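Dumping the structure here so I can ask a few things about it.
With one protein chain withheld, the remaining protein chains of the complex are depicted in position.
In order of appearance the chains are A and B, and numbering begins at 1 in each one.
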Amino acid sequence: MELITVPKVIELPKSKMMNGSHPLNPHIVVEHLNIYIQGNHILKDINMTIPDKSITCIIGPSGCGKTTLLRSLNRLHDDNVDVKIIGKLFVDNEDIYAKGTEVTHIRKKMGLLAQRPCSLPMSIFDNVVYGPRLHGVRGRRKLYEIARHQLVAVGLWDEVKDRLKTPASTLSIGQQQRLCLARGLAVEPEIILGDEATSALDPISSKTIEELFVTIKDRYTVVLVTHTLRQAKRIADYVAFMYMGELVEFGTADQLFNHPKSQLTKEYISGGFS
Amino acid sequence: MNTKKIEEKIFKGLMIGSSMLIFGVLLYILYIILKKGLPSLSWEMISQIPSGGFYLGKEGGILNAIMGSLYLIFFSVVISLMISVPVVMYLNFTLKKKSRFSAFARLTFDVLFGIPSIVYGAFGFTVLIFFGLQASLLGGIIAVSLLIIPVMIRSIDEVAVLIPVELIEATKSLGATNYETIKVIVRQLLPGISTAVLLSVGRGIGDGATVLFTAGYTDSIPTSLTQPTATLPLAIFFQLSSPIEEVQNRAYSAALILTVIILMLSFSARYFSRRFSKNKI
Partner (left out) sequence: MLKSRLLKDRIARHYMLTATVMAIFFLFLIGGGLFVNSLPIMQEKGLWTLLTTSNWRPFKGEFGFASYILSTLYVTGIAIFIALPLSLLTSIYIIEYASPKILRAFSSVVDLLAGIPPVIYGVWGTLTIVPFISESLAPHFVEFSTGYSVLAAGVVLAIMIIPLIISILMEVFSAVPKEMREASMSLGATKWQTVKKVVIRKSIPGIIAATVLAISRAFGETLAVLMVCGNFTDLPKSIFDACYPLPALIANNYGEMMSVPQYESALMFAAFLLFFIIVLFNVISRVVLIQIDKRYQL
C-alpha cells in the first residue's frame, strides 16, 4: 500500500477526473453537498472524493450524518418529501443530482446492503435474479448462470443449491445478508454501498461479510458506513471521519488511524467519545 | 423500456382517477343527505314524536326514534363492555401467550365479526320467541349487544397487544396479582376502550337489520324494557316509502341526524386514538 497523503479537502478540477495516471482514481466526487431534513441542516458542505476499487469506511459517532451521506449516493432520499439536497455528486463524471438525470440507471451502478438484511418476498433464486430480470435479462439458463455465479461469489452456493426455489425468508440472518450481497452483485454494479451491513449479524457472519468485501474490492468500489472502529481498522483502505454533519478528516487508513491530523479525530479514535 | 413507462403512466392515471372517484362519492352522498334532510330539520322535528301514526300522520317529529336509538345503544354498550373487556384481558394478559384456547377464541371472534347483522336480528327473534317475549327495547338490546361484542373485542384487542411486556413484568415483579395487573392495564387502555366504544356505537346505532325483528316500531318513546321502540334506521326505512310528503321529510331528517351522529363519532374516535398514541411512548 503506497503511502499517499491525502489533503483534508479534495477538490479535483474536472479535467483531472478520468486521468488514469493519477494513482488515485476517483470514482465518486461529492461537491459542496448540503442536506436538510425537515429543516435541520444534517450534512454541512461535504466535499469528498471516493477512490475506486478500494474500501472506504465512513466512521463517526451516531447522528453525525454518515448514513444520510451514504444514502445520498444512490439517491435514496428521493422519496422522502422532507429532504432538501443542495450540491453536486459526481459518479463517473455524471452529476446524479442534476436536473433530468434518470435515476434507475444510476442505482444500477450501485448495490446497497442495508443494516437489516432485507430479502424480497420471493424464493432465493428469484431474489438473486430480481435485478437482472428488471433490466431485461431473460432465459432460464442465463438467469440460472447468473444466480449460480453470484451465490458462489458470496459463498452461499453450497448451502442453498438444493433449495433455490424455497422462500428466502427461511434463511438465517447471516445467510440472508450474503444473499442480499449476491443480489446486489447480480446487477453488475460498479459500487457497493454498505449501511452498517454487519451490525445485525453474529460475529461469524460478520466476519464472512467482511471477508467478502475484501475479496471483491479489486473489482468494485466499496463504501461502508461502519459502526465500529475495529471494523474500519480491519478492512478500510480509506477512512472518512464525520462529526455533526461535517467531514472532519479523510485519508488512508494508515494515515488517519496512526497520524490523525485533527484533534477531534484523535479523540474519537482513542475512544474519547462515541 | 418505453412500454414500462406507458404502463406506469396508465396505472398512475387509473389510481388517481379511482381515488378522486371515491372522494367524490363521499361528498356526493353527504350533499344529497344534506339537501334532502336540511329543509325539513326543525326544532319540532327533533323534539316531538309523530302524531297520527308514523306512516300517515303529518304532524310531529322523530323524537321517538332518537330516544329509542339512544336508549338502545346505551344499554347495549354497557352489556357489551361487561363482556368484551374481560375477554380481551383474559386472552392477552391471563392466558399464556401462545395458548391454543386463545387462538381458537380469536378465530371464533373473527368469524362472529363477519356475520351479517340480519343473522343477529333473526337470532334475536328466535330468542324472543323462545322466552315468549314481544318485540321490544329488550329484544333490540339483546340483538345489538350480540352484534357489537365482536366489534368491541376486535377493537380493544388491537390496542391491548400494544401494551409493552415491560409494563406487565414491572407490576408482576412488585408482587401484584393478575387482577391487580389488569386494573393497571385497563387504566392504560382507557383511550383505546373509548375508541372501541365509539366505533361500536357507530356500528350499532345505524344498523337496521338487527332491530327489524327484535325492537318493533312505535310512535312513542319507550318507558320500559318490554315496550317496543322506534329506532333511527327504521324511522328512515319505514317512513321513506310513505305517500305523505311530511312523513318522507321525517325520514330524511332522521337520515341527516343519523349521519351527523356518525360523523361526530368518527371525529371523536380519531381524536381519541391520536391522543392515545401520544401518551404511549
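The working rule: a residue touches a chain if its C-beta (ideal position, glycine included) is under 8 Å from a C-beta of that chain, and two chains touch if they have at least 3 such contacts.
Since this is a predicted model, take the numbers as computed values, not measurements.
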Given A:Lys108, A:Arg148, A:Lys207 or A:Lys233, the one touching the chain that is not displayed: A:Lys108
Residue in contact with the excluded chain [from B:Thr94, B:Ser194 or B:Ser220]: B:Thr94
Touch list for chain B against the chain that is not drawn: 4, 7-8, 11-12, 14-16, 18-19, 21-23, 25-26, 28-29, 32-33, 36, 82-84, 86-87, 89-91, 94, 104-105, 107-112, 114-120, 122-123, 126-127, 130, 146, 149, 153, 177-180, 182, 202-203, 205-209, 212-213, 233, 236-237, 240, 251-252, 255, 258-259, 262-263, 265-266, 269-270
Contact set of chain A toward the excluded chain (per top definition): 74, 76, 79, 81, 104-105, 107-108, 110-112, 114, 116, 118, 120-122, 130-131, 134-135, 167, 169-170, 180, 183-184, 187, 193
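We take it that only the chains that are shown with their structure count from here on.
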Length of the line joining the C-alpha centres of chain A and chain B, rounded to whole Å: 53
